[in-house]
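Apart from one protein chain that is not included, each protein chain of the complex appears where it belongs.
Right after this comes chain A.
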Amino acid sequence: MFENIEWKKIMKELSIPLLAIVSSFIIGTIVLLATGYPPVETYSALLKGAFGGLNNISDTLLASTPLIFTGLAVAFAFRCGLFNIGAEGQIIVAGLAAAWVGTWTGLPLVIHIPLTLIAAALAGALWIFIPAFLKAKLGVHEVITTIMFNYIAFSFTAYFNLKVLAKPGQIQTPDIKSSAYLWRLSNWIEMHSYLNLGFILALLVAGFIYYLLWKTTIGYEIRAVGSNADAAEYGGIDSTKMILVAMLISGALAGLGGAERTMGLYHNFRNGFSPGYGFTGIAVALLGRNHPVGVVLAAILFGALTNGRNYMNMLAGVPVDLVNILQAIIILFVASDLLFRRMLNYKSEGGQN
């Protein structure tokens, strides 16, 4: 009986995202037909690019790794009733921090890797600290402040990269030392993909966030503030402190995403480091219904779309922008979740009557 209820609950949670994905593909087909591209060929190219062979699967997971981190960052803040729109800024500042600490010499691997990861997480947390403080103490809306901090981050990292870290004539920072590399799977298996241990780290962190939110007191308090701050306060929870803690953790999560890009993929920092991982993270969190497991699945879906679209372009000649349309439709459908829910409820109630 109990299992049945759990199962039903999970299926209910899954139904909306699945419907959104299927609908987006149907609308995508219409768009393809209208613009004169063959849908079957296009989607098969998308599928082949995303999952056809070891290299492509690895590339899909590689593309999804930063999205897991930023998705978790947004979802975690959301569990406390906060919108972290600043994951983009946090991920690039953290990427720069990792690129800096990664170049330190004379450190053994067992110290250098954790040190670089911590530096990136701290940089991410630092970048959200002012918005978090303003929100917790003065009630300044975090949407505005975190967005603004993105712009500061763009200019700050560009300046710091080009004028401080990069050698003259270069557009990227010097490569980090090999003692700070997150090992790539290509070290062990013959392949082209740059998939690295960062993906495993992302899964571990997702597991940790699940544990933190649902199995610890602090997680309970954060969720309580998220459901109703006043009620939580009345129940003896320090909501100011919880908002601060939740936002700092959120920033640190995004920061780890930046660490993975620097330590596993690029081995340096360059301007244009993130093609919008932070913003896509919002969509990932939405689609994943702010649950760590959902976030991982949604990130893999978005990773598959991003990776597969290159094959769509290569094999079927479809402009890569089409995948942006697919993604936008998915987001639109997920965002109009309420509408779907109403429709579903209405129908099932109607059936009962």
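We adopt the following convention: a residue touches a chain if its C-beta (ideal position, glycine included) is under 8 Å from a C-beta of that chain, and two chains touch if they have at least 3 such contacts; residues count from 1.
Keep in mind that, in the parts below, contacts and distances are computed from a predicted model.
K.L.:
Among "Basic membrane protein A", "NADH dehydrogenase", "2Fe-2S ferredoxin-type domain-containing protein" or "ABC transporter ATP-binding protein", go ahead and choose the protein name stored in UniProt for the chain not displayed.
P.N.:
"Basic membrane protein A"
K.L.:
Among A:Tyr43, A:Trp127 or A:Phe149, which residue is in contact with the omitted chain in the full complex?
P.N.:
Selected residue, touching the omitted chain: A:Tyr43.
K.L.:
Considering the whole complex, which of A:Gly36, A:Pro108 or A:Pro168 touches the chain not shown?
P.N.:
Answering carefully, the residue with contact to the hidden chain is A:Pro168.
K.L.:
Consider the whole complex, including the chain that is not shown, and state which of A:Ala158, A:Ile218 or A:Val293 touches that chain.
P.N.:
Answer from the full complex: A:Ala158 touches the omitted chain.
K.L.:
Among A:Leu54, A:Val143, A:Val293 or A:Leu315, exactly one should touch the missing chain; which is it?
P.N.:
Answer from the full complex: A:Leu315 touches the omitted chain.
K.L.:
May I ask which residue of A:Ile237, A:Leu265 or A:Leu326 touches the chain that does not appear here?
P.N.:
With A:Ile237, A:Leu265 or A:Leu326 as choices, the missing chain is touched by A:Leu265.
K.L.:
Spell out the interface residues on chain A facing the chain that's missing from view.
P.N.:
11-12, 15, 18-19, 22, 25, 40-41, 43-45, 47-48, 59, 154, 158-159, 161-162, 168-171, 192, 265, 270-272, 275, 310, 313-315, 319-320, 344, 347-348, 351
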